[in-house]
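Below you will find the structure I want to go over with you.
Every protein chain of the complex appears in place save one, which is left out.
Moving on to chain A:
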Amino acid sequence: MATDVETAVAGAFREEWGQVVATLIRMTGDWDLAEECAQDAFALALRTWHRDGIPARPGAWLTTAARNRAIDRIRRETVGAGKLREAAQMLLPDPDPDDSGDSGVRDDRLRLIFTCCHPALAVEAQVALALRTLTGLSTAEIARAFLVPEPTMSQRLVRVKRKIRNAGIPYRVPPTHLLPERTTAVLGVLYLLFNEGYSASAGPDLLRPDLAAEAIRLARVLARLMPDEPEALGLLALMLLQHARRDTRVGPDGTLVPLDEQDRGRWDAGEITEGTTTLETALRRRRPGPYQIQAAIAACHATAARPADTDWPQIAGLYDELHKHTPTPVVELNRAVAVGMAAGPAAGLALTDRLAADGVLTGYHLLPATRADFLRRLGRHAEAADAYRDALALAGTAAERSYLTRRLAGLGTTDPGENSSAEVSVPADPVRRIDDRTKTEGRT
């Protein structure tokens, strides 16, 4: 059984690990040393809090312990005068780190988040490093989460830290002229991490860390650290509203359950409330952006008591707005679904036909799948069957294939009157997967 001290240390680990590591990196400039000293500080807490009691401010205690450890190690491991000076510097009171052209944001974790998500680093390395340094997941846990062998993940972490050091990537919140683009990059990495957890279908693995929950934790920290950035709040809201549905997305047989068939009683009411409240706070800033708009769309779904209550005209309008910010064909396809629900399948079909003629979504299974649903609802069953087969040939995961097979088999056997209103599967949100890394490029 865990003692009070063990519980306190475990709690402090979740709450304070990122802060301790972030501060130690700033003080020492050495990522490995920072992690090792943070680990030592937590080990010391386990040994001494029994005797001395749990400190009032565990985070400050741990940071001081880690700093003392770093000073010891630098002293012991070097004889050079320069290193001794470095250790002496750390003995001085915490210097104000904000004379280095930072945007005036003072939290070390924010420096760490921005440095981990620097666009000169490979995306899969960014997420691995953010998890290791900010959430404290072990290398083994991160490897498990990304389904790669532990030595591969270990190598990836060694390499990314080496690149930060050798390429001269600065440890800071970017200066004002770079901040908007870099913030977009950070939000993108966190959402990527969330989607990796949200959409992974790698079989039951009870020890696999919940990446979506970790992404929400990081988004929460970021939203708190950047209170003037409504998109950070928007991202947090979007994650919460999607996460609220996590238990109902896949059936017991592994089949994908479309939105209108999900058991809404099992959606997480607490997360929906927090998500909508967070979104309202963001929207009050009157600076809408793609994450706030996607969160608003998710809120429309999450707050409809029954599928029939869904405000499809509102959703279609929101996709229109989203398209202005993110003019991609996947957003256009989502808009077509909403229009098909708001104004009828013929209107939706016209939009998907235009997308098909453009050819930009060739090879994307949700285009024929969406067309098939419209054709089915229009009673054009032969054309619908062809489109379902096209979609099946392109679908990636077993869950998607089994859903489409079920739809194809059901053609003509169900009463169209009963099912005509709400059976279009809502295509996935326009997300980038970490697997797509060969195609991803960072933007400064």
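Please note the rule applied: contacts are C-beta pairs under 8 Å (C-beta built on N, C-alpha and C of every residue); 3 or more make two chains touch, one makes a residue touch a chain; residues count from 1.
To be clear about the criterion, contacts and distances are computed from a predicted model.
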Per UniProt record, name of the chain withheld from view ["Amino acid ABC transporter substrate-binding protein", "Cation:proton antiporter subunit C", "YciI family protein" or "Peptide/nickel transport system permease protein"]: "YciI family protein"
Of A:A43, A:L147, A:A167 or A:A269, the residue in touch with the unshown chain: A:A167
Among A:R159, A:R220, A:R246 or A:R380, which one is in touch with the chain left out? A:R159
Which residue of A:A38, A:L121 or A:L355 touches the chain not shown here: A:L121
At which residues does chain A meet the chain that is not included here? 118-122, 125, 159, 162-163, 166-170, 174, 178, 441-444
